[in-house]
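Please read the structure below before turning to the comments.
Removed from the display is one protein chain of the complex; every other protein chain stays in position.
Every chain is named by a letter (A and B) in the order it is written, and numbering of its residues begins at 1.
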Amino acid sequence: MLQIVLAVALSPLLPVVIQRVKALFAGRQGPPWLQGYFDLWKLLRKGGTYSRTTTWVFRAGPLVNFACLLVALLILPLGGLPAVVSFDGDWILLAYMLALGRFCMVVAALDTGSSFEGMGASREVQFAVFTEPALLLGLAALARETGMMSLSGMYGELALTGEVPFRILLSAGMFILYLAENCRIPVDDPATHLELTMIHEVMVLDHGAVDFGLIQWGGALKLWVVGALWSGLLPLGALRHPLALLLAGLGGLLGLAVLTGVVESVMARLRLLRMPQLLVGAGMMCALSLLLTFR
Amino acid sequence: MQDWMGNVLIALILTDLLLLGSSQLRNAIRLMAVQGFVLGLLPWLAHGKLTGAALLMGATSAVLKGGVFPALLRWASREIHVRREIEPLVGYIPSLLIGLGVLTGAFVAGARLTLPWASPSPLLIPTGLFTAWTGLFLIMARRKALTQVLGYIVLENGIFILGMVVVEAMPLLVELGVLLDVFAGVFVMGILVFHINREFSHIDVDQLDALREETL
Partner (left out) sequence: MALGAGGPLGVALVALALLAFSGLGAWLAGGRSERGSVWLGAGGAVAACGLGLLASVRALWVSGECLLSAPWRIPYGEFQVGLDPLSSFFLIPLFLLSGVVAVYSVGYFRPWPGRNPGRFWLFYNWLVACMGLVILARNGVLFLVAWEAMALASFFLVVYDWQEAEVGPAGWLYLVATHLGTAFLIALFVWLGRESGAQDFARYAAPAGMAGWVFLLGLIGFGTKAGLYPLHVWLPVAHPAAPSPVSAVMSGMMIKTGVYGIARLLVLLGDVPAWCAWLVLLTGAATGVLGILFALAQRDLKRMLAYSSVENVGIITLGLGLGLLGVATGAPRLAVLGFAGALLHVLNHAVFKGLLFLGAGAVLHATGLRNIEMLGGALKRMPWTGAAFLAGAAAICGLPPFNGFVGEFLIYAGAIRGIVGSGAGVVGGVVAVGSLALMGGLALACFTKAFGIVFLGEPRSGMAAMATEVGASMRYAMAALAGFCLLLGLALPLGLRWLEPVVGQLSGGAAAPPGRAEEVLIPMALFGLLALLPVVAGALAQVRRRLLAERVQRESATWDCGYAAPSASMQYTATGFVQPLTEAASGILRPRVESELPAGIYPAGGAFRSETPDAARQLFFDPLFRRAARRMGQLRWLQQGRVHWYVFYIVLALVALLAWAVWT
């Protein structure tokens, strides 16, 4: 249960970490550590402005997305630490919870009738077509490597066994997925919503107040959820104590955020036309790691 | 030792996949160089110990494929102003997907194939088959003559990897002979490419059919 509380409470830190790393590279100071909470506090207390075109779908989208992520947290192990609930095939549910969240956000974006939001939504579903098979194949590879069928079992077992090349390949694939799912450079630029970078930020252009707060918080939670899938791949075989595992998991998430910040600082956003290639590449790595288990 | 061998072979598979997906000629040449260099480590790892023959084979391979050939190709590409493979006959994403399918097939075949010798690593046969196929595919599915030369070298890399299985049995001379063949081949093709370019001011090989005699 502690993990869920931690995720909800600490996730707003992650985007700030990324921003501060980027600021460090750029020679700036960056936002204060608690900026994420300040933003949420402000947004949750504001009144809203809604477009006349919109319906209840627009208001429900961010909310259901957030609910999906909360439920997903229940089956999410954190760095070798088992989840609250675990059953065979729970990673299918996790993937479909993310898909439901995406469905709601896309539909909410289309509800505005704006061409900007339409463009973002169109790209979002396009990328999902590539990331979804990659994610599921990667997790299937994990299942085959460890012989377990639930997320907690898989990650718990991987900490003990798991060969190096497999780990490297899968974590490389998962890292690209992490960047794509969270709309980070080189897939999307979270800093702007202009022109060619229009994916996630432009989808939420018309949202405000509580809804936008839920979107921001949901975005941070998604960093946490997909990040935990990645940080569980780290070799943590020596650790036994739950507290050590928890700290290692948190450290993995933090390290991942730093890594993301570095990537965002040294890379430019890829051209949109190249994006399928990158995502297919991520799928390739996941598929390749699956092939490696056939030995 | 076997673990390292596995890592090297996986790196080779990765370079193959990247080759299938790269459109920049410069990147492709760089990848080929990396592949050639890594290849040089194989005889050593496959043996488990450093013998003179393995060292010679590895070093020759690494120098030729990791240094000389890439330099030649880079020079040729500069000379004839080819930067990237535009309009491949098979697109990059389809190439990658086909590659994945073939790789799966190679793994299945590698598991089924029974050899009179014990393979140093279970990954060796699939990697060799896949690398050889990548070379052939690059020759088949790319338009520019330079990429085809590249494919030719990759094909030879595949044969080299497959040769590792029989590293004990295969005389060093044979391998060196093959290497020499490739060297000569690359040289000839380089000259040819240069001349095609001068005559036709492009190196699209699929237009060479204009040269054939019209049959009646």
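As a working rule, contacts are C-beta pairs under 8 Å (C-beta built on N, C-alpha and C of every residue); 3 or more make two chains touch, one makes a residue touch a chain.
This one's a predicted model, so the numbers in the text were calculated from it and none came from an experiment.
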Among A:Ile18, A:Leu78 or A:Val106, exactly one should touch the missing chain; which is it?
A:Val106
Touching the left-out chain: which of A:Leu6, A:Leu24 or A:Leu93?
A:Leu93
By the contact criterion defined above, which parts of chain A meet the unshown chain? Give residue numbers in ascending order.
44-55, 57, 59-60, 63-64, 66-68, 70-71, 74-75, 85-90, 92-93, 95-97, 99-100, 102-103, 106-107, 110-119, 121-123, 125-126, 128-133, 135-137, 140, 143-144, 147-149, 205-206, 209-211, 214, 272, 276, 287, 290, 294
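Just so we're on the same page, only the chains that are shown with their structure count from here on.
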Given the complex, residues on chain A that touch chain B span 163-165, 169, 276-277, 280-281, 284, 287-288, 291-292, 294-295
Residue set of chain B touching chain A in the complex reads 3, 6-7, 10, 13-14, 17, 21, 92-93, 96-97, 100, 103-104, 107, 111, 122-123
